[in-house]
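For this depiction, one protein chain was excluded, whereas all remaining protein chains were kept in their positions.
Here is subunit A:
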Amino acid sequence: MESYPIDSLPTSGDIHMACFTAVKNAPDLKEKLQNQDKSLTFAMVESNLIMDVFQLLVAATKAAHDNKTGKLATQTVSSEIIYNLSPSKNIAESLKRFGIKEDTTSLIAVKIGGNPDEIMEEMSRTVSGNLVSFSKLDQERDMTKLRQYYKIDPKVTEDKEILNWIIGAIAMKNVQ
């Protein structure tokens, strides 16, 4: 698990994230989400739509800000993180695309605030899969979907520029 401070909002605690592969219980997790199970206290993001950790940090930071001002578009900070990753304002569609599915095998658990040891324990207990380093993220990427969802111009081919487009799309969602 990795933890990062939110520089723009230090009082909200850190952003904690853990990357899991070979996940075996996606259907269970999905069911818990659907039942709004209160024991699930972290967000679960489909790994294949993540280009870079920065993308997750920006989405989570925005969720922390909107939570503070009472301006969440969705019900919880967790769902807000997932919603924020999407460039679309359609909540259902965003959660479906960027959240986990029945057949998800690779996911990233994200939580804002709290004690890192406890969070790590909770994430590992809940997700049955292999905890891996974020350097493994590259292998999970689905570039076709990423390009489609973020409407990336075919002429844009460098990873760095693709990431810039993704971040721009996330940032501009509330001001379009």
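Quick note on the criterion: contacts are C-beta pairs under 8 Å (C-beta built on N, C-alpha and C of every residue); 3 or more make two chains touch, one makes a residue touch a chain; residues count from 1.
Definition applied: contacts and distances are computed from a predicted model.
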| item | value |
| --- | --- |
| Among "GST C-terminal domain-containing protein", "non-specific serine/threonine protein kinase", "Multifunctional methyltransferase subunit trm112" or "Queuine tRNA-ribosyltransferase-like protein", the UniProt name of the subunit that does not appear here | "non-specific serine/threonine protein kinase" |
| Omitted-chain contact residue, chosen from A:58, A:73 or A:131 | A:58 |
| In subunit A, positions touching the absent partner | 4, 7-8, 10, 53-54, 57-58, 61-62, 65, 69, 153, 155-156, 164-165, 167-168, 171-172, 174-176 |
